[in-house]
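One structure, as structure tokens, below. Some questions next.
Removed from the display is one protein chain of the complex; every other protein chain stays in position.
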Amino acid sequence: MVISLLIASLSLFLAGSFLLLFLPGKYRAVRVIGPATTLSGSVSGIIASVFSFISGPVESTGFALSTPSGSFALGIDFLSALFAIPVLVISSLCAIYGIGYLKPFEESGKDTARFWSFFNLLSGSMLLVTVSRNALLFLLGWEVMAVSSFFLVMFEAGKESVRKAGWTYLVATHLGTACLLVLFSMLSSGGSMNFSDLALPDGTAFGAGVAFVLAMTGFGAKAGFVPLHVWLPEAHPSAPSNVSAVMSGVMIKTGIYGILRFLLFLGFPPAWWGWVILLTGILSGIAGVLFALAQHDIKRLLAYSSVENIGIIAIGLGLGFLGVSYRIPAMAYLGFVGAILHTLNHSVFKSLLFMGAGSVVRETGCKQLDRLGGLMKRMPSTGISFLTGSAAISGFPPLNGFISELIIYLAAFSGLTAGTGASSSAALAGLLAAGSLALTGGLALACFTRAFGIVFLGEPRSSCAENARETAGSMRFSMWFLSAACIVLGLAGPVLLEFLWPAAGFLCHGFGYYPEGVSSPLFKNTLEMVTLVSASLILGTAVLFRAKTILLSRRRVTAAPTWDCGYSSPVPSMQYTASSFAEPVIRLFGKSLGTRQSFREPGGLFPGKSSFSSETPDMYREKLYRPVFERMERLFSSLRMIQHGRVNLYILYIVAALFSLLVWKLG
Amino acid sequence: MTAYIDIILVGLILSNFILLGSSRLGNCIRIAAWQGIMVGLLPMATAEAGFSFRIAALGSAVIVLKGFVFPKLLSRALRESDTSREVQPFIGYTASLIAGVLALSASFWLDGRLNLPIHSASAIVVPVSLSLMFTGLFLVVARRMAITQVIGYLVLENGIYALGLAIVRDLPFLVELGVLMDVFVAVFVMGIAIYRINREFDHIDSHRLAKLKG
Partner (left out) sequence: MSAEGLLLLLSGFLLSPLLQGVINRTKAVFAGRKGSPLLQQYRDMAKLLRKGAVFSTTTTGIFRIAPSAVLVLVAAAYTLLAPSTVESGWGFPGDLILFVYCLGLARFLTVTAALDTGSSFEGMGASREVLYSALAEPALIIGLAVLARVSGEMSFSGVFHGLGDSEWLSAGTALAIVVVSFLIVMLAENSRIPFDDPNTHLELTMVHEVMVLDCSGPDFALITYGASLKLWLFASLMVNLAISPLGLSGYAQVAGFLGGMLFAGILVGTIESVTARLSLLKTPGLLTGAGALAVLAFILAARYLQ
């Protein structure tokens, strides 16, 4: 029953995609068919996942495909369901958002039928990735996911920057897939590629280590670990905003899913795996948020912030793996629960933020932070949703970001206070995790007060911000839904812990670790108290605010321009800009950021025009990838002399190859 | 007695941090003087065989030399060299501080691996001496002014002395005096050399002196 629902869902996505591929020019119908397909596919998939929670994991026997060792085997267990549900929910919400978002594109004559076709294909392939039980089927879904998202990124291929971004994305994702191919061939040397048969051939530590590195590189390129992240800040800003929301919210999480699923085949993890994941997470978190602080484009800022949150998820995973290796039950369980919960939470608030950014860009027409401002009064629903998303991503109570970060902190502190065995290494891991979480949290606060404050507060800094109006209803609906989800999830801490605890148990048992005393969730009392405190915070603020309003109602309240310590005629351009807000932090971390500033000073007796600009190119791309690729290009262009265009020499090549084959075979 | 040793050792670590983070040459010389006094108190605090006259004499000699004579020589060189009073580092102060923390962690980790047979009551003598050595070397490498490099060398000597105290059972009188003489000559020579370099070239910036290579 569950499997048939899954197959129905996948077929709906596929059918809708093919239908839309051949439907040109009928805009009205396209606007309905596209989202409707996504919604119906998602609903069917969500029902299947929910059933699997109630009734337990389901696997299908699968029937063979025509490719060697490929079979159409599907299955849902805890891990798949937990990753499939956000995929489907966010895709549906972004589809609803797209109804309103694509209207200006339709009016300017762009081909939205193709957009919806690829969108459905993307959602279907992501679902396939999470529920497939055969490595070849998994790869098929992975590739379709990459290609369909490539076409979606290239939606506005008229712009040079979009084309370059799409190219970078395609290359990066295929480099990752190459690693995955090697990994799968290693794991399936027994012949079959079904998940139930995948294992290491001889089970040596070296083989497991190589497999681990391949998995981390291949899946990490999709997830966005530093330094494999360089495609993220190119691709996500270039795509239309609902596609960015899907990509940032759920597509990069398939990388995390892949890591978890494929490391389960490798047996008990040695401690160095956990350390690699933890240190990668720390590096990604800090580098991601620093680069986000230096950006001027609102969507690039959100893309780097995704890198930061993937880092936080990796910190949680690292703590979980270390808990298993060092046999500390609380650290293992809490690390895994925190990581998976942060995955869910991040898909909620990152999609929300991208949707908000999308409506800002759509209404004002500019993406630069320094040209916006004062949008809260002109677009109140977008503003409040963006505020909720910003507070959630910075991890504050009573919203959902705090719950997942708290659980990861609890894992870190469990490592700190564990009194047994390898306690000093676990304590060091806990200290590093807690310290870097605090640092990324503080920098994320800086980043998102900047993003929200400069865009929505103050006075408009340019005419495009002055003339903005509120966005379309469908877009507002999705944003309200996600904002409400942030608040509800933030208050539902104990329920979430209870819900995700078996998933952590599943992972630990999969690694071969069967600890005692963890049948019921630890620290449930903590989360209940957090809910209590969060609710009382909201209540207390409301009461105090009401009291103050009543007090003020009997006094004289006037309105005036901002006093600002006595400035007589303030002008919007005198406000703090985004670059000035981030300048102290950027100056402090200057060496790790490589920000370039160009300043033309006002010179002469009567000061004339002067200009200042700063840009922060991605340091990893400039210092690491660009030199390598340029060197490779030089190397390969020297090989170009084989391609000289003379036909007789080409025929000579063919003859020589045939002759050598004959000699080899007969000799 | 353990508590006194530990307080002195933690004081040495804190003086390392302050040296790494301070930008004024006068302050650096003063901190190096305090470090010298603390290192001189170490034998009197670590002595297991009781408080003998020899230990007291040696300790006081070290305190006088490292706490008063050397700083006075260095201040005189500083005063007469007429240069800027700022340290002028290659690596910034905050980055130096972080490097100091990393060096401290590395020293503790090394100590865990080395497991030296120590004859001291405190558990942290070896890591602290290692971190003194690392800090001294870092100051020599990462600072521009010649005087700070001399201070780095002094800190390195402090570290070696502290390590020697911990490892060797009785104070090896001759070796110890040899080390002190070595340091004295070095500072004396460096003091004279700095004075003369400054007289010739009007500065004591070792980075600019690199132009002298043929």
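A few points about this structure:
So that you can tell them apart, the chains are marked A and B in the order they are listed, and the count of residues begins at 1 in each.
Here is the rule we use: a contact is a pair of C-beta atoms (placed from the backbone, for glycine too) under 8 Å apart; a residue touches a chain by one contact, two chains touch by 3 or more.
The shown structure was predicted, so the numbers you read here are calculated from the model rather than taken from an experiment.
The residue touching the chain not shown here, chosen from A:Gly41, A:Gly274, A:Gly288 or A:Gly395, is A:Gly395. Only one residue in the set A:Ala157, A:Val488, A:Val533 or A:Leu649 touches the chain that does not appear here, and it is A:Val533.
Contact with the undisplayed chain is limited, among A:Arg28, A:Arg469 or A:Arg556, to A:Arg556. From the options A:Pro104, A:Gly190 or A:Gly435, the residue with contact to the unseen chain in the full assembly is A:Gly435. Residues of chain A in touch with the missing chain: 373-374, 376-377, 383, 387, 391, 394-397, 402, 405-406, 409-410, 412-414, 416-417, 419, 424, 427-428, 430-431, 434-439, 441-443, 445-446, 449-450, 452-454, 457-459, 523, 525-526, 529-530, 533, 536-537, 540-541, 544-545, 548, 551-552, 555-565, 567, 570, 572, 574-576, 580-585, 588. On the side of chain B, touch with the chain left out of the figure occurs at residues 3, 6-7, 10, 13, 17, 21, 93-94, 97-98, 100-101, 104-105, 108, 123-124, 127.
Keep this in mind: only the chains that are shown with their structure count from here on.
In whole angstrom, the spacing between the mean C-alpha positions of chain A and chain B is 50.
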